[in-house]
Each structure stands twice: as C-alpha cells, then as structure tokens.
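Here is chain A:
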Amino acid sequence: MIRVENLHKHFGGFHAVDGASLEIATGSITGLIGPNGAGKSTLFNVIAGVHKPTSGTVTMDGEDITGLPPHELFHKGLLRTFQIAHEFPTMTVRENLMMVPGGQTGETLWNAWFQRGRIAEEEAALLKKADEVLDFLTISHLKDERAGNLSGGQKKLLELGRTMMVEAKIVFLDEVGAGVNRTLLNTIGDAIVRLNKERGYTFCVIEHDMDFIGRLCDPVIVMAEGKVLAEGAPDTIMQNEAVIEAYLGRGLKNKVKTGAAQ
Partner candidate 1 sequence: MSFLDASSMTGGYGAADILHDCTLKVEKGQIAVIVGPNGAGKSTAMKAVFGMLRLRAGKVTLDGDDITALSPQERVRKGMGFVPQVNNVFPTMSVEENLEMGAFIRTDDFRDTMEQVYDLFPILREKRFQNAGELSGGQRQQVAVGRALMTKPKLLMLDEPTAGVSPIVMDELFDRIIEVARTGISILMVEQNARQALEIADMGYVLVQGANRYTDTGAALMADPEVRRTFLGG
Partner candidate 2 sequence: EDIKMGISMGFTGPLESIAPPIASGAELAMKEVSDSGKLLGGDTVTPVRGDSTCVDAAAATATVERMVTSEGVKGIVGGMCSGETIASLTNVAVPNGVVMISPSATSPALSTIDDNGLFFRTSPSDARQGEVMTDIIMEHGIKSVAVTYTNNDYGKGLADSFAEAFKAKGGTVTIVAAHEDGKADYSAEVGALAAAGGDALVVAGYVDQGGSGILRGALDTGAFSTFVLPDGMVAATLEKNFGTELDGSFGQMPASEGEGKDMFVSLAKTAGFDGSSIYSAEAYDAAALMLLAMQAAKSTDPKVYKDKIMDVANAPGEKIMPGELAKGLELLAEGKDIDYVGATSVELIGAGESAGTFREIAIKDGKIETVKYR
C-alpha cells in the first residue's frame, strides 16, 4: 500500500502539488484523473523519486520511501511509465525490454568477463520474455528497430512493455493511453486487469480517457490544483458536479457540424 500524506511540491513560487493526501490500496487499480496541470504527473514524480517533495511523506507498506532515488524504488517493486515516452533511442526495441530486469548477472563487469555461461542462459530467458511482451503489444515486427524510430503510439507501448518485464508490486502508469489506438488500448486494459488479477500487481493509472478509467479503475481519485478534489467509485465520480465542472465537461457545444462548402 502506498500512502501519501500532506504532500507539497513547489516549483519556485508555484505549488504544483499542494497538500495532497491519498492512499493506493494493495491489489487495486486506482485511477488518478484531473484537469491538465492538476499536479498528477508531479505527484507521480515525487512518489517515484524523480523530484524531492517540498514537504510531506510517502510510505510503501509502512516503510518511509520519501525521497529515495528511483533506482532504489524500482528494486522495491515500484515501477512507473512516463507521460512523454522515455525510450532508449539508439537501442533496439528488444534491447529496450531486455535491459529492464534488475540484478542481472551480466550487469557487473567481473561477471561479464568470467561468468559467460550463466549470462548466456539468462539472456536466452530474457529474450524469450521480451519477445512475449512484444507479441502481446503487437509490435514484434519492430523488435530489431531502433526505438528512436518508433511512432508516437509505439513508443507508449514500449513504455508499458518495460513494466511487464519484471515482477512489480506497484506500477504507476502516466497516460499510457494517450496516442494509443483505442482497440489496442482495450487490449492493454485487459492486460492490466490480468496482471492485477493473476500476478497481484497494484496499479495507479493517470488517464484522460474516461471509458478506460470507467472500465478499469476502482477507486478513482480526482486531483485539482494540487489537491485531492474527490475520491470514490467511477460512477459516483462521474456524477460529481465538481468533477464535471472542473474536468469532465458537458460534451460538445457544436453538436451540429455545418461545413461552409459542400
């Protein structure tokens, strides 16, 4: 369980996160929504150790993890994806996945020189795993492509694929859906559910696609102006006036499309 208590993150005079407190229950798929600039990504970044909080604490299963560097959090089972894809551009798609698992034998120089047998075995296993993930994401034809050459959506898929390479406890997904084809997004949603059910991953998902949120998440936390605005089951949230006002809106005003010429 992740517990965030009275968290503040200030950029200069600007309070991007302004006293947010929330909990992500173990085993849940928690949705995090809110207007652009509400501080969602900033909150993620603070939890994941990219930013140091101005004040407040983050605990994971009772352990204080505030301000730990990202790589340590990774080894505690806390993974995250980035809103703007952070691929390794000059490496192949497959390598992008294979580099993920921690504690690989071949990651120390000594072993790289003197434990080559063991490394070969591990690599074979990793390769298989990576190919499975690529298959799942429908991009296995790109496995030897430089990741930098992927299309915008493909990069997002790769981003998600990395979290599937290891046994994680909790995964933070920052808008995996943005730019991803909706059909594929449905498949991704299914996968998230499956990982959640079968492997017991906890998810925290930022997403602006309300269909996706509605289908996957319970509970949903709404942030606005750096604070938690509302929290609850998706249905109730979507009825919440404040949420509609600040975030959901009431649909298109120009229902009728009238082109000038036709």
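Basically, contacts are C-beta pairs under 8 Å (C-beta built on N, C-alpha and C of every residue); 3 or more make two chains touch, one makes a residue touch a chain; residues count from 1.
On how the list was made: all candidates are chains of the complex that A comes from, given by their letters.
This structure is a prediction, so every number in the text was calculated from the model and none was measured.
**Q** Please state which of the candidates 1 or 2 is in contact with chain A in this complex.
**A** 1
**Q** In the complex, go through chain A and note every residue touching candidate 1.
**A** 11, 33-38, 41-42, 83-84, 138-139, 142, 149-154, 156-157, 175, 178-186, 208-211, 246-254, 257-262
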